[in-house]
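The complex is shown incomplete by one protein chain, all other protein chains being positioned as in the whole.
We just call them A and B in the order they show up, numbering each chain from 1.
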Amino acid sequence: MRYVKILLLNLQQVFEQRARSFVWFLLSLFGPLLMVLFWRGASTTISFSLISSYYFLLVIGGSLLMSHSEEDISLIDIQEGHLGNYLLKPFMYFFAKWTEEIPYRLLQGSFGILTLFIFVLFVHINISINFPKVLNIFIAIFLVIGGIILAQIYKTCLGFIAFWMTDAYGVFQLSDMLIFVFGGYIVPLFLFPHTVEMISYLIPFSYMIYFPVAAFVGLFNTQQLLLILLGQIVWISIFSLFYKMLLRNGLKAFTGVGQ
Amino acid sequence: MSVISVKNLVKEYTVYKKEPGFLGSLKSLVARKYEKVKAVENISFEIEEGELIGFIGPNGAGKTTTLKCLSGLLYPTSGEVKVLGYTPFDRKTKFLKSIALVMGQKNQLWWDLPAMETFLLNKEIYEIPTNKFNEVVGDLSKLLEVEEQLKVQVRKLSLGQRMKMELIAALLHNPKVLFLDEPTIGLDVVMQQNLREFVGEYNRKYKATILLTSHYMGDVEALCKRVIIINHGKILFDGMLSELVKKHAPYKVISIVLNNMPNPKFLEDLGEIEKFKYPELVIKVPRESASEAASKILSRLPVEDVNIENPSVEDIIRDVFSAQKAE
Partner (left out) sequence: MKYLRIYWAIIKINTTLLFTYRANFYNAVIITTGWGIISIVSIFLLTAKTKSVYGWSRDELYLLTGLYSIVIGLFHMFFSSSLERFARTISLGNLDSYLLSPIDVQLFLSTKFFRPVSSLRLIIAIAFTMYIMHSMNIELSILNLTTFCLYILLGVILLYSIWFLTITLTIWNPNLSNLVEFLYNFSNLARYPPALLLYTKNLIVFLFIPLTLITSVPARLITGKVEPIETIGLVVFSFGLFILSRLFWKYALRHYTSASS
């Protein structure tokens, strides 16, 4: 219940900054839209309706799934020492951060869905969501939830780097680059050269955004979907362990400097 | 001709109002309420060359807004402002080269570099000749006792040292008009004292016109002959500090330490009793009958110690503000 209360308060805060939030959304809208236009003019054998559906769903995926907690955690909580306030309170730091992040995701996600409707209604864009089986829908929804959780844990761990580095901005940017490439922002991963494609399936970034989005486009059969879900669970478990380890050791470093 | 002249200056801000609670937030998504707030409401004053003036008022009174209009940062909603014959908002190069605004909480120093680097950049920006530059930096850093710190990274300086560096950066070009906004905020008592002396010295040495705002009456009392009191964007008083004392404090305060508990009857016609908590007794008496009252006290009461004082400027200002409220 208290999480709901905290969530509502955070929602309020986010509404206050709706113009700012809209600019963030434009950011996740712009790239994919540009790609759709690019493919429109391409002479290629790949189906345009598949490609455009992919990028449009990527707009929603990017705004709904991807957490941006890392800067907040590193700059405000760790470097300016606000972490202390959280630690004094009787709830888990991870959830506290998550409740701060969810309102942004909800707002941006709804911007995304709204934009999609506008496009479908006025620009007559065809977006095909493809599910041969009902079971696949359920798995795809689980993939979305898994993607949200994985992104949040990953970004929290990333933010913890600030325990040991005073200026982690370069690392964050590096992470953004990896997400940009392997999250499928440039092209869907199946268009990668074969070896790179295989590698991208082994690292966590594709499980945050690419797989959930591609699942809705209908790129996978039930068996593949289950395999992806398993992959997500594995990565969530790995990062949960990281989270515990980093927080425990980080706190030692944190209190060590007497902040 | 006055150095600064302000006629009917008005500055309005638009402020956004939000209803409280989650529903209020939702409402604000659809329609926001805006309100016009007058930060400065029709004020006028003149300042002559070489004057050092205290600009006094509580938070949000309009002090900083006025200073910003005077230095050309803000565009006045209406009214006329002239500084050294220029209209500040035009920000003519010549005008900017002869003024400086120092704000206690703001900084122009390069955080990760020694203050000297910022000075060198300002040297180019203000086109200060090298020998003049060396002279001024030498003088100011000596006066402010920061010669040793010129080559130290700014982030490693103490708050007081940083403030002093800010001052040097602002004074490099030897401005004729200086606006100081809360220059002593956050400084310890010794630093405050230091800085005050410096400001007074600068005013005398260069015949600079200085307008100073401060929360600390100490700053104003130590430096300024003339004060302008402002509240809710209006000027409540403009004149000599001594006049203010005469006008708003036509009384003196007599503090007494008693030997014995006196007979209450004797206290009656001495004056207004401000505080009585044995053995301390504080009485307010009209200014002109202060000596008479004092002799009465000495003859009637068992006095251990007596002290006749002017009321503190802080009290007077509070009186001025509360008088305004009552209106």
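Note that in this section contacts are C-beta pairs under 8 Å (C-beta built on N, C-alpha and C of every residue); 3 or more make two chains touch, one makes a residue touch a chain.
Since we're looking at a predicted model, the values are computed, not measured.
Remark: the absent chain touches shown chains A, B in the intact complex. Considering the full assembly, B:101 is the residue among B:4, B:101 or B:195 that touches the omitted chain. Contact with the chain not shown here comes from a single listed residue; of A:177, A:203 or A:241, that residue is A:177.
Residues 13, 39, 60, 64-65, 68, 71-75, 89, 91, 93-97, 99-101, 103, 105-108, 110, 112-113, 117, 120-121, 123-127, 181 of subunit B touch the missing chain (whole complex, contact as defined above). If you put the missing chain back, the residues of subunit A touching it would be 17, 19-20, 23-24, 26-27, 30-31, 34-35, 37-38, 40-46, 165-167, 169-170, 173-174, 177, 180-181, 186-187, 191-193.
The criterion applied here is as follows: only the chains that are shown with their structure count from here on.
Subunit A and subunit B have Cα centroids lying 52 Å from one another.
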